[in-house]
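Only a single protein chain was left out; the remaining protein chains are all shown in position.
Our next item is subunit A:
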Amino acid sequence: MEEHHSVNVTSVLSDASPHSTLSLESCEYYQTEIFDQLPSIQACRPGRSRQGVLGVCEAERGSPQPGEKRSDGHPWTRAPRDKASLQPLRNLAMCIEAKRGARVRRQMEISNIGYWESWRRSQSINRKRVWAQMRGSLSGMLPWKRTLRVIEGRFGVGVKAYFVFLRYLIYLNLLHCALVWGYILGPTTFYGRGNSSKPWRFGSKDSFLQFFNGSSYLNQSPVFYGFYTRGSLNFPCLHTPLLYFAGILTILFLSLAMVVRRMTVGLKHTWLLGKRYSVNVSYKIFRGWDFTIQDPAAGTLKQSFIRNDLKLFLEEQSFSQREAKRTLGQRVRLYLLRFILNVLVVSLLGGAFYLIFFATETSLEECGHGWFVSLFLQYLAPITITFVNLVLPNIFRKISSFEDYSLTTQVNTTIVRSIFLKLASLGIYLYFLFKTTKALEQHQCKENRFGREICKLSIFNFLAMFFKTFLLEFPRKLVQEKYPTSLLARRLGTQSFLITFNVLDLVYSQTVSWVGIYYCPLLPLIGIVTLVATFYIKKFTVLRCCVAEQRMFRATSSSVLFHFMLLLGLLMAAAALGFSLLQEEVTVDKMSSCGPFGNGETLYNVTGVCVDSLPSLAQSVLRYMASEAFAVPLILTEIIILTSYVSRGRVNQRAILRLEDMLVTSSSDKRFLVRQHTTMLRLQRELRRLRSASFREDAAPSVAGKTSRPPPPPPENEAD
């Protein structure tokens, strides 16, 4: 029996030894009593506790009057949480009763500290409250809150992100409008235009057709570049041409700043931090559920989405394992297939580009046709571009499914190809437009002509979207509703809202607007009208025609993608504008005959005159900044700043690694100590039991002769 007992004690010991498996260890760890009393656990412990250590809410629940009495063992008073005392009460994670208590405690604290300090604190609280109220009322002014919530409830965060993006674009265009008014339209209306320009009125010989293709009446309207000639505002540094240019520049720079800012906010979270640690699965699990979902159908859908997503992840994990095991022959065959498909993609792109080129050329050749044909010809290029952009992305989507990539790569390649198609087709169109408009005769205003083409493009873009919704998507849905069993309906399948393609459309139209703003300053206004209409049309599409998608997008990562695409568009617009301005300089002999830079003036000589009129100090500063000598220090400073950031980032990374190590060691230390403590407790208890038992045996001589022997060992878990 003696032997038996000692074996039992050692088994207790060995059970808690560091050699046991992880799960056993952690089980043991969390079931010990001392675990509940660890300060780190108490600080974040929810209200319920097992061992009589009162949790936050628990302590408050008993007291009917707030702040009547406070138990001394209250974790909040003991826990070293200095920063908590400065947080607003609502930021504390406890129930209202507990917050009341905290408030009373704080008030007492405040009466202890000096008058000045208490005044300062209450002031800071008041200030915060005012700010919060202002922010609340500002966010209350955001339009379409209700609609967004309905959409979010039915289709999840991803589709909502699309609409938020749309709203953001509307704001951006509103800002552009304000700037255009301030810089361009306002001065022109106040100070008038030059005498040389023709009066702007609706001529009797202007036909409806001419109004529609924007040749005569609109040509002289404020919509286009040609309208803004030098008026009575005629200081050396403050006149229409310079204001015009400054306005456009401000718009572009402001958009750049805004887009980059929006992008970096998301980027910081997804890339810079996410790259180092992959926490993909944890994300999927911990923030998987969208608590905004109210519709039971959407709820089940979300569940199936999460299930598919998780299965997809697990599949991709095994896919990468399978990929590593591919034989050489399989690999060669796959690469060959991919190569052929890529050739196919490239040839499709090439064909599309040729088609656009062809259409542009045909539409710019004017010849006597009937009015309908000529109107059609006028819009031929936009029609072609829109058509190509409608069809090809879907083909790309089909193609990428053959390439045996993992699913995320498939989606990404499709997106990249589509972006390339959209922006490149626009670029090609612009290039040919430049080339063909340059060949125009002298007396025609080629900037106006260019602006007109851009205007057409953006209007046609909108019309295409409109018709696609009401002639394609809505009838499709109707067919499905009326004849759900028919072959056609089954063939068509259900429609889902493809977020990325829709975003691409938006980015495209915004890019067109940026490209055209120099030639057609009222384009933002057109943009606002079309975007607002787009909002309602898309709302109709989503709520009426679409079912929620199986594969939803994450809001942040997708918003980074959206803004990245927008940035690409902006860069392209800026490049196109710079290119056209440079060309203007090169071909001085073919100077424009209209607009702010009409009478033999160019951007260079206008700014030159302005600089000359400045005081000499400013002049030399400006000249220095424009010279190459300035570039060297500029680049040097940039390099220094960049280097400092990079090295700081590296140091931080190293610190993170070290902290992580520290965490692991300290937690294993904690585990060890807890284990040690438990075994000691158990041993003590055993000993006490032994002693009391032997004492009892001593006291009872009827069992004499067995005194030396300990009683049978108690079952092990009795100690718990």
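Everything below uses one rule, namely that a residue touches a chain if its C-beta (ideal position, glycine included) is under 8 Å from a C-beta of that chain, and two chains touch if they have at least 3 such contacts; residues count from 1.
By definition in this document, contacts and distances are computed from a predicted model.
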| item | value |
| --- | --- |
| Name of the absent chain as recorded in UniProt (options "AP-2 complex subunit alpha", "Ribosomal protein bL31m N-terminal domain-containing protein", "Putative calcium and integrin-binding protein 1 isoform 2" or "Trm112p-domain-containing protein") | "Putative calcium and integrin-binding protein 1 isoform 2" |
| Residue among A:Val104, A:Leu310 or A:Val532 that touches the chain left out of view | A:Leu310 |
| In subunit A, positions touching the absent partner | 22-23, 25-26, 29-30, 41, 44-48, 57, 61, 89-91, 93, 95-97, 99-100, 103, 132, 136, 139, 149, 157, 265-266, 269, 273-274, 277-283, 285-296, 298-300, 303-304, 306-307, 310-311, 314, 317, 554-556, 660, 663-664, 666-668, 671 |
